[in-house]
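Missing here is one protein chain; the remaining ones are kept as they sit in the complex.
Showing chain A:
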Amino acid sequence: MSAAATRPEEAPESSRLPVLLWLAWRFLPPLHRQDQRTLTWVGASCAYLAVPLTVGLAADHVPGLTLLSLLFLSAPGLPIWWMSAIPLGERRRETSLALRQARINTRSAAATSISRQVAYPAAGAIAGTVLIALLHGPIGRALPAKAPLAIAIRSASGNWLLASVASVALLVALTAVLGTKGSADCYAKVRRLATRIGRREAAPQPQ
């Protein structure tokens, strides 16, 4: 076979779709340890956050105090979520750049490289929403009557399916936002600030 074969022509967008889907599929399995860590932390934090979020979305006429309590319940998951969404965003940008170097146009490269960024948080969020959608009855009964989660579950309108779908979509979209370069820069600033404050507190105080 000669290398000097005929020059291939540009294929229409529709015939490129199977190749782009195949690529998107190939990006899903974690490639190295860093990917595995990202999958674990993004998945776990999204699963955790999906519980109060789904309850909040399914409930109507929830008192403000209960909503605030749900927000506080989410708080422990937020830093891990933000921290793990950043490497996920970086991997997406790297993949998109490599795709563009392989002569894939910017739009297709962006659409193809996003598969990992959708799948990882979606896996966790689906696990969390399925858990709460199936077990909200027993959980509501098991918790003390005045517990905010129990109050929110009792006031749920019953549209758990809609709330679950909305919750997964919201978590996937927000993970993508947290993975942007702007978010990474903001995270770095927050860390620097926290380190500075930590150092100041650790410094010996004058007697």
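Convention: a contact is a pair of C-beta atoms (placed from the backbone, for glycine too) under 8 Å apart; a residue touches a chain by one contact, two chains touch by 3 or more; residues count from 1.
Throughout what follows, contacts and distances are computed from a predicted model.
Peer 1: Match the chain absent from this complex view to the correct UniProt protein name in "Alkylphosphonate utilization protein PhnH", "Methyl-accepting chemotaxis protein", "ATP-binding cassette domain-containing protein" or "Sarcosine oxidase subunit beta".
Peer 2: "ATP-binding cassette domain-containing protein"
Peer 1: Out of A:102, A:145 or A:202, point to the residue that touches the absent chain in the complete complex.
Peer 2: With A:102, A:145 or A:202 as choices, the missing chain is touched by A:102.
Peer 1: For chain A, which residues reach the chain that was dropped from this view?
Peer 2: Looking at chain A, the ones touching the missing chain are residues 1-12, 15-16, 19, 23, 26-27, 29, 31-32, 94-95, 97-99, 101-105.
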